[in-house]
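Next up is a structure, given as C-alpha cells.
The complex is shown incomplete by one protein chain, all other protein chains being positioned as in the whole.
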Amino acid sequence: MKPGFFEADGRRMSRGAILLLMAPFFALIFFAFIYPLGSLLSLSVLEPSPTLGNYERVLENPLYATVLFRTLRIALLVSLLSLALSLPVAILMANSRGPKAVFLTACVLLPFWSSVLVRTAAWAILLQRNGLVNDFLQGIGITSEPLRLLYTQGAVVIAMTHVLMPFMVLPIYGALRNIPSDYNRASAICGAGPLRTFWEVTLPLAMPGIIGGFILVFLTALGYFITPSLLGSPQEMMIATLISQQMRENLDWPFAAALVGVLTLLVTIITIAFSKVFRFERMLGASA
Amino acid sequence: MNPRAIILNAYVYAVLIFILLPILVILPMAFSETTYLTFPPEGMTLRWFEDFFGNSRWMAATWFSVKIAALTAITTAVIGTMATYALVRGAKAMGTLFQAFLIGPIVVPHIALAVALYLFFQNTGLSGTVFGYVAAHSIIAMPFTVFTVAAALSSVDPALEDAAMSCGANRFNAFRLVTLPIILPNVISGALFAFIISFDEPVIAFFLAGIRDKTLPRMMFDDIEQNLTPIIPAIAVMLTLLSIVVLLAAGLLKYVANRNAARVEQS
C-alpha cells in the first residue's frame, strides 16, 4: 500500500462512525466475493469427499496439464508482446505536450473503455477467411490462398494483446510522468547522452510501472475468457474456457472449483510476490 | 526531429494503427447493405440500427443492462464514497485490509468470480436478478470509484471540515456542505466509469444470465459466437459513442475537479 494515499490522521472520527461508514462496503465484499469464492473453493476440497483428488486430476491428467501450460505460455506471450508495443507508446505519451499528448492518450483510452466484445468481434471480422488481413496478405503476395487465421492460437494472442495493451501503457506512462525532468538534465550534465540517460536513469525509475503493467497484463491474460472462447480453437482451449466447460457442460462442479483454485492460487501468489510494485491506485487512476 | 525521434514516432504510429484498426474497421460495417460482414462495406443503410431498435429481445437486454449499470453506478458511488471517506479521514489502520478487499475482486480472474457467483446465485435463486448483477458488478467497479474519490479526497485539506465545525456545523454537515461539493466531480466521474464497466461486463453476465433476463453483452456474445450479424457493428457504433461521451464527461469533470483543487491549493 502506498503510504500517504489513504492518508489519515486517525484523530477526529469515532470508531463507531468509521465502522458504520465501512460496513456497507465490507458487507458487499463479503456477500459477492469472499463468501461465494470461499464456498466454491471449499467445494474443490470437500466434494465428493474431503480430498485433494480434484487437484490431482488437474495436474496428473495430461490433457488438463497441457491446458494449464498453454494458458501460461499464451499469457506470457501476450505480456511480452504488449510490453514491446506499449513501451514506445508510453514514452512518446510521456514526452508529448498539447494536442499530440491528447491525441495519443485518446487513442489509448478509447479502446480501453470500449467493449471487449466489440473489439473481439472486430478481430473476428478482420481475421476471417475473406477478411481484411487475408486480403492484405494475398495482395502483397505472401500467400495465394486465404489462410485460416480465425480460431487459432495466433488469433487469440493478437486479439488479447490488443485488448490488454492499455493495461500496460497506462502504468508505464504513469511511472514515466512521475520522473522529474530534472533527472534528465542532471544526467545530461553528468555527461550521459539521451540513450544513455534513458538506459541508466529513466528505465530504472520507470521499472515499477513496467513490472506492474507486465504483471497486470499477465494476470488478466491467465484468466481471460471472452477472447479465447470466441476466437480460439476448441482443441487448444485456455483454462477459463475449460472451467466454463466443466461448469456448464460437464456439470463437474468440484473439478471446475479445483481449476478455479489453481488459477486463484497462481494469481494470488504472483500478486503478493509483486505487491511492492503493484500500485493499483496509480494504474486505475491513470485510466480515469 | 533527430533520427531517433523519427524511428520512435514511426513505431508508435504503427502501434496506434494496430490499436485503432479493429475499431475503425468494425464501425463502418454498421452501415453496410450486405448481410455478411465484409470490408470495405458496400452501400449505405441504417437497416441494422432499425433491426436493433425493432427487436424486442435486443431492446429488453439493453434496458436490463442500463438498469443494472445505473444501479451499479449509484451503489459504488454511495458505498465507495462512504468507505473511502472513513478511510481517508479516520481509519488508517484498516487501509491494508480495505485495499486487499478492494482489489481482490479485480485481481482474481473474472472467470473465477463468475463461476463462484454462478454457484452461489444458483443456490440462492439470485441468478438473472437485477440484485445479483448489481452486487457482482459493484465489486468489480468499486476500485475505479474508490481510487477516483480517494485521489480527490486526499487533496482536500481536512482543516476545511475543522473550519466548518468551528463555524458550528456538525460532522455530517461539514461533509455535506464542504467536502462533498468539492469532491463531487470525482464522485460522478467514478460513477460514470462504474456505469461503463457494468454495461460492458461480459464474463459475469455470461454465467449469471437466466433464460429470459440477458444483459446486452450476453446477447452480443451469443450473436458473435453463432453467426456474427451486422447488428454487432451497429451496437459497436453506439457503444463507442457512449464511451466517447463518458470519456469526454470524465475529462470535463477532471477539469472541474482540478479547478477546485487549484482553489483549495490557493485558499
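Letters are used for the chains, namely A and B, taken in the order the chains are written, and counting of residues starts over at 1 for each.
Basically, a contact is a pair of C-beta atoms (placed from the backbone, for glycine too) under 8 Å apart; a residue touches a chain by one contact, two chains touch by 3 or more.
Everything that follows uses one rule, which is that contacts and distances are computed from a predicted model.
**Student:** Can you pick, from "ABC transporter ATP-binding protein", "Amino acid adenylation domain-containing protein", "Carbamoyl phosphate synthase small chain" or "Cytochrome c oxidase cbb3-type subunit 4", the UniProt name of the chain not shown?
**Tutor:** UniProt lists the chain that is not shown as "ABC transporter ATP-binding protein".
**Student:** Touching the absent chain in the whole complex: find that residue among B:24, B:163 or B:248.
**Tutor:** B:163
**Student:** May I ask you to list the residues on chain B that touch the chain which is not drawn?
**Tutor:** 157, 159-160, 162-171, 173-174, 177-178, 181-182, 260, 262-264, 266-267
Everything that follows uses one rule, which is that only the chains that are shown with their structure count from here on.
**Student:** Nearest whole angstrom, what separates the Cα centre of chain A from the Cα centre of chain B?
**Tutor:** 17
**Student:** How about chain A: which of its residues touch chain B in the complex?
**Tutor:** Spelled out, the residues of chain A in touch with chain B are 1, 4-10, 12-13, 17-18, 21-22, 24-26, 28-29, 31-37, 39-40, 43, 85-86, 88-89, 91-92, 104, 106-111, 113-126, 128, 130-132, 135, 162, 165, 194-195, 219-220, 222-226, 229-230, 239-240, 243-244, 247-248, 253, 256-257, 260, 263-264, 267-268, 271, 280-281, 284-285, 287-288.
**Student:** Please give the residue numbers of chain B that touch chain A in the complex, ascending.
**Tutor:** 4, 8-9, 11-12, 15-16, 18-23, 25-26, 29, 37-39, 75, 78-80, 82-96, 98-99, 101-120, 135-136, 138-139, 142-144, 147-148, 150-151, 154, 158, 162, 171, 189-190, 193, 196, 200, 202-203, 206-207, 217, 220-221, 224-225, 228, 232-233, 235-236, 239-240, 243-244, 246-247, 250
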